[in-house]
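As you look at this complex, bear in mind that one protein chain is not there, while each of the others sits in place.
And then subunit A:
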């Protein structure tokens, strides 16, 4: 690759990054180092290689980012090909992440996309910690909440203040038909997914008695088969898999019978697929616009050349083009991001659980009444003691007499404590004051 070509290839970025301008952030320093950082060091994770993911990978790679990882558990399907343009007919059945990475690497010289064909939940903290920015093109709220929780769990607090170097910004795109949104989340600093969970409308559900007795819509018939007939007849001895054509077919046939019985029109195979998988038709142009906005935000975060989106952008293409931006507010009582883990000092590792509970009730800044305690030990949730629920109390009572060490409670373990005195479960981090001494 000739230097002239290289120069021309990135000249537009150099104009932005090597000169100052009226829209630059005050702390922005024009320098050729920034482009170098962007190309050589800045490590991105793209979550999802579907409609948004294909756009994101293309946008980011052409923007100069080279250290890109992509993670997706799905395989290519025929119905993806109209908009997920990194895939071809021959790719059907292959991993989306792998095919997308291969395509970008072949098409954009110098770019190094690394693929991960798995669930996001299969990766651990060390994996996520390596990235500077995480970009999401997801269609699932569960997955969004999970990665949100993961990035928050990577935050390091010092004296109650967040260590900025532990913040991994999350740029999140979402689309539904002609509507979409892009947002920038600075975990621990600005509104997170959990703070704004109300924004996600709950799935449309129909009263069970309606779908059972007085169906009026084709959707009622499909829901009936899904909720009542499937568990009853269990045709394939497993839960419904929306990607299995046999399953969809079975539901389609049964729902058609039911629709005929009640004289309901409009039941189609596609509708069955849509209702079972909660699909809203994807629109390529919405994906393109939202991905472009997300990629721009990644660029701004990576280079500091311009202030970030603050912090939620809505796009509506249903009638004309409508967009506005507002600041989603961080919730003071957010279950995910307001939890500055408080430390609780354990003076003696031979303390019993009952001593710890006594401390929670006595400490002037806590003054709890009947705390219920759980902890995550070696990745497994453990209920240590819960006084208020009889059946749990009986099974956990013996823990009271055990020492913290015997219960697996070590230095740094986080306790989740629920009590009537606090609106939410609070997190307390155990600090054993003698650990250092013992180690010596």
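Miscellaneous remarks
In the analysis below, a residue touches a chain if its C-beta (ideal position, glycine included) is under 8 Å from a C-beta of that chain, and two chains touch if they have at least 3 such contacts; residues count from 1.
Throughout what follows, contacts and distances are computed from a predicted model.
In the listed set "tRNA (guanine-N(7)-)-methyltransferase", "Replication factor C subunit 2", "Terpenoid cyclases/protein prenyltransferase alpha-alpha toroid" or "E2 NEDD8-conjugating enzyme", the entry agreeing with the UniProt name of the missing subunit chain is "E2 NEDD8-conjugating enzyme". Among A:227, A:344, A:359 or A:400, the one in contact with the hidden chain is A:227.
Of the options A:386, A:404 or A:428, the residue whose C-beta touches the omitted chain is A:386. The omitted chain makes contact with just one of the residues A:16, A:62, A:197 or A:292: A:197.
In the full complex, the hidden chain is touched by subunit A at residues 25, 27, 33, 37, 40-43, 120-127, 129-132, 141-142, 145-146, 149-150, 152-153, 164-165, 167, 169, 186, 189, 194, 197-198, 200, 202-203, 205-209, 212-213, 227-228, 231-232, 301-304, 307-308, 335-336, 339, 370-372, 374, 376, 378-383, 386, 388-392, 395-396, 414, 416, 418-420, 424-425, 427.
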